[in-house]
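Shown here: the complex without one of its protein chains, the others still in place.
Right, chain A next:
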Amino acid sequence: MSILRARVIVAGEPTVGKTCLVNQVCKQSFNHNYMMTQGCEYNIKEIPLETGKSYQRVELHLIDIAGQNIFKEITFELLGKANLIMLVYDVTNPDTFHLLRQWLEGIRQQNQGRALTGVVVANKIDLENRVAVGPADGAAFAKSIGFEFFEVSTLQGKNIDDPFKCLADIFYRRYQEKVASLGA
C-alpha cells in the first residue's frame, strides 16, 4: 500500500464557507457563527481509493487560506508548492464568483512552471431563493480553466465529499500517468 500526498490550496473570498466546508468534511462539525480565518488553517483529509488489486490512500493536505484582504501579504507565500486547487464561491454573492479568476492568477503566480488543476465549488445551494449565480455559469467557468465543477451545501452536508474525492482521483491519475511515462 502506498500513500499519495497532495497539497491543496483552498481559496476564495471571505465568508464563502471555505473553513466550514473543510471542517465539515474533516471533522464532521459545522459552526453557525462566522469565525474569520487568520492567515491559514491546516487540515488533512484521507481518501481511500480502491484501485484494482492494490489499496491506495490519498492524503489531501488542505491549506485553508484566509479570504480577507488584510491577510493577503501573509497568505501570498502560502499559495506556493501547490499540487491542486479548490476554488470556493457563494452562489448568493456574484462578487465571490467573479473574483475567483483573481485567486487563480495569484495561485498560478506563486506556482510558475507547474501544471495546476483542481475543482470549483459552488457553496450554499441550500439558499435556493437567493441564488444569484446559476450552476451553468459555475460549470462554464470551471470548464474554461480546466477544472471540475461541484455544487454543495455545507450546512446540509450535501455533496460535500464529492469535490474532495475528485481531487484525490485527479492526483491518483497523475501519479499513474507519471509512472506510465517512466516506462514502468
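In the analysis below, a contact is a pair of C-beta atoms (placed from the backbone, for glycine too) under 8 Å apart; a residue touches a chain by one contact, two chains touch by 3 or more; residues count from 1.
We take it that contacts and distances are computed from a predicted model.
**Q** For the chain omitted from this view, which of "Translation initiation factor eIF2B subunit delta", "Exosome complex exonuclease RRP44", "Mannan polymerase II complex ANP1 subunit" or "F5/8 type C domain-containing protein" is its UniProt protein name?
**A** "F5/8 type C domain-containing protein"
**Q** With the full complex in mind, choose from A:K81, A:R101 or A:R130 the residue touching the hidden chain.
**A** Of the candidates A:K81, A:R101 or A:R130, A:K81 is in touch with the missing chain.
**Q** Tell me which of A:R5, A:K143 or A:K158 is the one touching the absent chain.
**A** Within the whole complex, the residue contacting the unshown chain is A:R5.
**Q** On chain A, what residues meet the omitted chain?
**A** 1-7, 59, 61, 81, 83, 113-115, 171, 174-175, 178-179, 181-184
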